[in-house]
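All protein chains but one are shown at their positions in the complex.
Here the chain labels run A, B and C in written order, and each chain numbers its own residues starting at 1.
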């Protein structure tokens, strides 16, 4: 029994965190809101590190790591509010498509009808009557759909199945791909929650009212302690689910759903606490908080929301 | 439109409150926990004021008032944690049995299988295959049942229908009797909640830790403000339901259920806040709080709990 | 207790409903917190005024109908039920007007109120400053005495729709040596005046709903002082829980939103019905709770209006009122989003409403402040 990470896993995590700090500051997230096409500099840097291939075998040109590394890196992408479809590419597509993705971006409708970065992707993995099919960008029609987090760049996709290539018709493989997507999204939600909490703690230490930092008020302290509690208990659930997927244990679906439910709830909870503790400043688009908050609202309900996943847990535990 | 009470209604309420303050201090409640038989002094005093007959027509020797007076008086009985079956007698039985109850105590199983004061009652109103039947105490067998609030003096009742007299076989009349019971219990819950809140506020002003009254801590303030909020919004719901029953409006069942759901939730909420703000002292049987808290736990789930009544509201509003 | 409406009130309701049915724009106007939307809303406001529905509770001489508080409540119910546009004039009508009625001179009433009712003057509020939010008494914007008037310097912020208005009412420190609540004066400032700069900025939902207002040696005449010099705090606070009831948040809005929520639940979620979403997850219970919450708020309001009509002064329970509606509004919209599930992130009425609801626990005194007030002024807990 060992519930923790190896030094190598943590070193890679630290390297990716450093990359995001350098290459993906809030301005990059903000730019994704209105850009004609998504700026790929961050993604290219990630690809150079091999991150999109984290789950691909070394023999096939990947990093040959497992879902434990994956969730650590995705948590970092959540912290950075990375606008690129890292879950879709690294967690969902790469294990199915194997080597050769390179720096290509993948979009998919496995997580819901609204497809993030549909217009920006090079390749789309879409449900078809006979399974999951891969389409080149040019083979599909994308209708952009306005959503609260414009950096998600969501769209609705229309395609003719015969224009794509069958990737897999195996329902088990598709379920696994879905679980990886939900797991990866859960990890991003933990990262988003962590960042919102840090931002709010920093603000509460600095902002003064009534002659003292607002963080010295017990109401603010207790609200942020609760937020911390949610994050600190959601994170191990995500880590355990990563292990369950990596080892394809019998309880995989249950564990992934527990992780997604907890991460969704934690992120929504922290977003609420963050906004309330910020007050009016958090309610503006000039301040950065909303970039994280809106991502949290979107991801909390993508790939199944808390209620959906608890329903799935319930079926697994026989209630 | 006028959402308030008449001076006469309030004067009667004040008189009954004064009676309870005089005749029903905590020691009387405490004594009911273990007494062989229920001390009737408070009840006799209430009977002398005509309170059990509040809903009985003046021509029949009652006070000739309606449910608006009833809920005001029952709220006071909740404040006092009166151990006598005032809801069962004044709200449920008296309108059905009319004059002549005098100072007799009635028990009923309309609110649940556990019958409060079953062993102490003079008369029992029990469900039977053909409707509601009245039994003399000697005609039934009562098995005392241990419950958390021993002042409820609950028991299970066994009877042979033929030993009782048919009071009514009309389902509509029985529904109305149930609604009066649920309404009356809701009023008691508001009174219980109010008293627990007052007790806790007084304690929080007096108890000092860290050199200041604990009521000066924001965590305590906010918790008690929330408790107040619950009580202050549950109360008008009870008052409105009283009006709806008095005027037998089409939405009567919906309004009673809304009131019982809110009052149940408010009382449970306030009980939780009261205990936590008291700390260890509230966790003892020597201090009075538990007398109110346990009554609240019991009544919150008697006559249908919050979930049961919200379900009923849902059916009424078409969801 | 009498929970029925009189024939006159029913007639009033029928008249309002009929007019609204005939006049409410068929498709919703664009947000009134954008420049284009604001202009369209002004047209609507003027139509309301022409039909004397803009300020029903005001005296006829200022454009109202001398309606009772009960009629005002009825009108609001009908207004929201009809899906009529957001009132972009509300900060003047609900926040400034009660103060003018109570503290204004006759000249001020005649000058200010009719133009406010007709949406000819558009008023925004200048209370908060960068360092005076929850701690409003920390105001530092100054009003210095000059011949025949005052010279203003400083900055206000979080001024709702400030970029679209032409007048601001605000608190300024008129006694340079004063501290906290003392030495403030309530002033009315034309935003076209020399030295005023208004910068609009984006709210959470992206609309330009806020503005910062900068004052640099702005001159305003004495006639623009509302109430006593140096007495601005009392003037501003006296009407925050106005017995005229005009600052009541009308239940009509929440009742109408809850009706939409019930529709959403019954339709199984929009746009893709999926009954599986709704079962076994507590959503039905939450929908019923939302209905109960809104109905309870309506009852609490009926109780408050009864007290007002009977001449009983309102007290700190305005804090309870604010806690209830603001947190109910968040829960109500959250339930809607959970019904929508993955569709919740789409832009639309529910997501817009959700973002707006989130401002409720923050503006007009954060709910932390409201809980302090409830605990200290109603329960009497020590201030420390």
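The rule is simple: a contact is a pair of C-beta atoms (placed from the backbone, for glycine too) under 8 Å apart; a residue touches a chain by one contact, two chains touch by 3 or more.
This is a predicted model, so every value here is computed, not measured.
Novice: Where does the absent chain make contact, in terms of the chains shown?
Specialist: Even though it is not drawn, that chain still touches A, B, C.
Novice: Based on the whole complex, identify which of B:17, B:133, B:152 or B:254 touches the chain you can't see.
Specialist: B:152
Novice: Just name the one of A:59, A:138 or A:317 that touches the chain not displayed here.
Specialist: Per the contact definition at the top, the residue touching the missing chain is A:317.
Novice: In the full complex, which of B:51, B:302 or B:316 touches the chain missing from this view?
Specialist: The single option touching the absent chain is B:302.
Novice: Can you name the residues of chain C that touch the chain not displayed here?
Specialist: Residue positions of chain C that touch the missing chain: 279-286.
Novice: Please identify, in ascending order, the residues of chain A that touch the omitted chain?
Specialist: Residues of chain A in touch with the missing chain: 1-5, 68, 197, 201, 204-205, 212-213, 215-216, 218, 220-222, 224-226, 228-229, 232-234, 236-237, 239-240, 242-244, 258, 261-262, 307, 310-311, 313-314, 317-319.
Novice: Considering the whole complex rather than only what is displayed, give the residues of chain B touching the chain that is not shown.
Specialist: Where chain B meets the chain not shown: residues 111-114, 145-149, 152, 154, 208-210, 214, 217, 219-220, 272, 275-276, 279-280, 283-286, 290, 297-298, 301-302, 305, 307-308, 310-311, 314.
Operating definition for what follows: only the chains that are shown with their structure count from here on.
Novice: Would you mind telling me which chain pair, A-C or B-C, is linked by more contacting C-beta pairs?
Specialist: Most contacts of the two pairs: B-C.
Novice: Which whole number of Å gives the spacing of the CA centres of chain A and chain B?
Specialist: About 52 Å, centre to centre.
Novice: Can you give the whole-Å distance between the Cα centres of chain B and chain C?
Specialist: Centre separation, chain B to chain C: 39 Å.
Novice: Of all residues in chain C, which are in touch with two or more distinct other chains?
Specialist: Within chain C, the residues that touch at least two other chains are 368, 371.
Novice: At which residue positions does chain B touch at least two other chains?
Specialist: Residues 218, 222.
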